[in-house]
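Since the structure comes first, as structure tokens, the remarks are kept for the end.
One protein chain omitted, others in place.
Which chain is which? They are A and B, in the order written, and residues in each are numbered from 1.
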Amino acid sequence: MKTRFLFVAIPLVAVLLLLTGCYESRDVTLHDAGVYKGQTDPLVEMSADPAYQERLRERLLMVQTDR
Amino acid sequence: MKLIKKSDPVSAAESPLASHADGKGVSLDRRAFLRNAGLTAGGLALASQVTPGLVRQAEAEGPVAANGEVQTKRTVCGHCSVGCGIYAEVRDGIWVGQEPAFDHPFCLGGHCAKGAAVRDHGRGERRLKYPMKMVDGQWKRISWDQAIEEIGDKMLEIREKSGPDSVQWLGSAKFNNEQAYLFRKMAALWGSNNVDHQARICHSTTVAGVANTWGYGAMTNSYNDILKSKSILIIGGNPAEAHPVSMQFVLRAKENGAKLLVIDPRFSRTAAHADQFVRLRPGSDIAVMYGMLWHIFENGWEDKEFIEQRVWGMDKIREEMARWTPEEVERVSGVDRETLYEATRLMAENRPGTFVWCMGGTQHTIGNNFTRLYSIVQLALGNMGREGGGTNIFRGHDNVQGATDFGVLSDNLPGYYGLSEAAWRHWAAVWDLDFDELAARFAQDTYPERGGPDTKPMFTAGIPVSRWIDGVLEDSDQIVQPDNLRAMVFWGHAPNSQVRGPEMKKAFEKLDMLVVVDPFPTVSAVMHDRRENTYLLPATTQFETYGSLTASNRSVQWRDKVIDPLFDSRPDHVIMYKLATKLGFADDLTKNIQVNGEEPLIEDIVREYARGMWSIGYSGMTPERLKTHQQNWHTFNTTTLRAEGGPVHNEFYGLPWPCWGTPEMKHPGTANLYDTSLAVADGGLNFRENFGTERDGEDLLAEGSYPVGADIQGGHPRFTADLLKQLGWWDELTDEEKELADGKAWNYDRSGGIIRVAIEHGCAPFGNAKARCVAWNFPDPVPIHREPLYTSRYELVANYPTYEDRRGFFRLPTRYESVQATDFSDDYPLIHTSGRLVEYEGGGDETRSNPWLAELQQEMFAEINPVDANNAGIRDGQDIWLEGPEGGRIRIKAMVTRRVAPGVVFTPYHFGGHLEGRDLRENYPEGSDPFVLGEAANTAFTYGYDSVTAMQETKCSLCAIRPA
Partner (left out) sequence: MAKMKFLCDAERCIECNGCVTACKNVNEVPWGINRRRVVTLNDGVPGEKSISVACMHCTDAPCAAVCPVDCFYTTADGVVLHDKDLCIGCGYCFYACPFGAPQYPSPQERAFAVRGKMDKCTFCAGGPEEPGSQAEFEKYGANRVAEGKLPACAEMCATKALLAGDGDVLADIYRKRVLRRAGRPQTWGWEKAYGADV
């Protein structure tokens, strides 16, 4: 029973492994120090807005100083 | 700086702990050690049990989500007496967010670990979810109706056979004020004074000692007021862990130039910030305080004018002080002359100074002596009744001040009226009940042959929480009530906060019935081998109901309800109503309180107690006033606590009591007690006349000191109807007021008229007297030193023996000298002391069930000095046995550190769920076991009770340690 299962299982795994070897990812990430390769974060643009920065500055002054 | 990588889940072999044991690790902090130890020991197993939980669905357009509006509730942290405000964000009934309350006057948005983690209460993963009953040793879910029915029947059966005093009602500092009041009233209607709560075991000696010095037993100033201090003395307290947000004010005061003096047996986290740290032997505070007084008088640093005008009996103190030469102080406490001179000078040269103490100063057989002598030092320095001065006694639980004020105590009624007939008549009148009918519910016999007084149980103090074990186990013919305790109700009260674990287990097993009412099963559910008659009733936390609570500084804060009760839990006052219904007195309980379904209306409870709480001025409060304060956090000045503009302009935040008279008087509350620089109507005050006007031929009334604008410019007795008549002020009362006031003293006048007239004349209703240094009604009128029952310095017993054994003390025989007669210090050479960790609170069931907190402290441990560790052959991180002299032993981890002095072992007291080496996890109802369990420190702690309040001695016992 067990051996029969293995007879099927081992080749199957082997085939799968082979197939995996054949698979090639199209979006290989090559190292390029400092150059971001991921998804774009809308916050990057938002954070350049002076109004955004002012809002955070006001928050800081409001909440983290001693009163 | 080298940072240590901590919580990356590592295998045992890679654990930094392992390398530390090899001597390779450097400067490994306590947290690192424990966290890693925990991870290797059980953290991984635990981690997989933690479900990812509710995830906040944040939205692009800010906090408002598509499928339901986010509501913001104003609540208050439930974990300590600082009372930090919290904005809780709720959507669709789920607690989705927590925002810091920057406008809150006590915390300015800050939180410690506990407060920053309260949102987990909204999840309550490890809560007790349903009423449970033990059937043949197994937990079985039952319905509320069945639970109440069975519990009530059993109680009535016990009452029938043994009288009402055989049921002990342990209430809670976790109640809100309204629930606390209702609970005390419920016990009264049941007919017993066997009702108590945590204040007994945390600050009862403070309340008694301080009240007997100048009138009220509470923190005199506020956390915020510390900003005005020039010096800060903290003794027997570790606010950096126990009241972390209070350190915001301490450290800011320090930045403004104040000096911080910490006196403690441990180099605590608070001591790490001190200008001067003085290490004393646990239990030797009397020596150190007399030592300070010695330097004060030696150098002429006392405030002579203040003492002359406002203090009585300082000469008697100086007589006792004479024996405390610097040499004797050093012999007893270990603090040398030079150190103490510097410490005293620091206080003398930087006035006003505030004096902070916590449980290191209260939990002793002579705790009442400690608290009185601390107060006397402040009197000598003239620091009382001043901004920046005062005795800032930091209370523990979020509402322990309120629960104390509302008399959840075996020796008091709400408002500290005591248990006299006059007091009962006062409250019976407030409750609109007939006094005789009420009295008939109590046991009627007296027991002089058992050492009791010749008064009925209604007028004698009941059994306190510290002694319930003895109430169960003691021979019944030694107890000053009809029979033993046969049923215990633990209503929001952990048993691991009380000492003598092995005996407690026996007591649990001897009970006819055990009822636990709590959001968590608590250690009460698991530490015994009971098989029947054990019930667990799920109560809600305070976030699932609403009401008021009193912070340490006496400010009363209103809390919104954040979410509906989780699971099958009920708010405490609903459960009280259910039980009262079953026991047959619900109608009396809520005679003037509206009941919606089964819920007594919180607002009506406020209105009712306000009609009776004249003595400490909760009488000026209304739900409306308190809610307005809650809605206007931002209008209060964060130093003075006074509102600047806005709807409650000029009032102090939370109307810190006394908020005198009727609500119509609009008294602003009293931010700093006994401060004569303000008019009474504006929050000023003087010391209370509470002990007569004369003693030994000497005048006890103040001389030449009075609040600004007082018509009586000097001392005067408390106001009564007669005094008003003598003064010719009687006709300033209205006719209705006269009717209720005639023949009454200010605090028994239910019209509030006497108070009104007194304050209109600028006088304090309770009189104007001196503070007294000699409490002649106490066992030690002048505070003196007595060695602990289990002392490491047995040779000192000859000079400083403890008390004689007593009978009928809080209804029980109480041993002192018969315990001290044996010298245990050979076999148990180390002093055992206990204290807090910042992550946990009290018995810890609640906080150890919060994964965000539990992850940070996973192991029960003992701090041991390297000297003692090496002598005992113990290495850091090793498992050890710690055994107390009564045989209680605990298996815990060793933390080798110089934080404690050689000869002293420190344990934190929040753990539970292990007993003498046994893991009790499987005894919890399924899914209700806290994430972290551990040995309860108090299993190894021993006998010993304060001579006035029966506070247990948990700050100096003895122990022996050995590797496990």
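The rule we apply is simple: a contact is a pair of C-beta atoms (placed from the backbone, for glycine too) under 8 Å apart; a residue touches a chain by one contact, two chains touch by 3 or more.
This one's a predicted model, so the numbers in the text were calculated from it and none came from an experiment.
Trainee: Among the chains present in the display, which ones are touched by the chain that isn't there?
Mentor: The omitted chain makes contact with A, B across the full complex.
Trainee: Please identify which residue in B:Arg74, B:Arg91, B:His111 or B:Arg642 touches the non-displayed chain.
Mentor: Of these options, the touching residue for the absent chain is B:His111.
Trainee: Could you tell me which of B:Phe277, B:Phe508, B:Phe585 or B:Tyr828 touches the chain that is not displayed?
Mentor: B:Phe277
Trainee: Of the listed residues B:Gly68, B:Gly97 or B:Pro663, which contacts the missing chain in the full complex?
Mentor: In the full complex, the listed residue that touches the missing chain is B:Gly97.
Trainee: For the chain left out of this view, which of B:Asp120, B:Asp196 or B:Glu846 touches it?
Mentor: B:Asp120
Trainee: Which residues does chain B use to touch the chain missing from this display?
Mentor: Interface residues of chain B facing the absent chain: 1, 3-9, 27-32, 39, 43-44, 46-48, 50, 52-63, 97-100, 102, 108-117, 119-120, 240-241, 244-245, 247-248, 251, 254-257, 267, 269-270, 272-277, 838-839, 851-853, 855-856, 863, 897-899.
Trainee: Determine and list the chain A residues touching the chain excluded from the picture.
Mentor: 29, 31-48, 53, 55-57, 59-61, 63-66
Here is the rule we go by: only the chains that are shown with their structure count from here on.
Trainee: What residues on chain A touch chain B, complex-wise?
Mentor: 62-63, 66-67
Trainee: Taking the complex as given, what residues does chain B use to touch chain A?
Mentor: Within the complex, chain B contacts chain A at residues 100, 102, 108-109, 252, 638.
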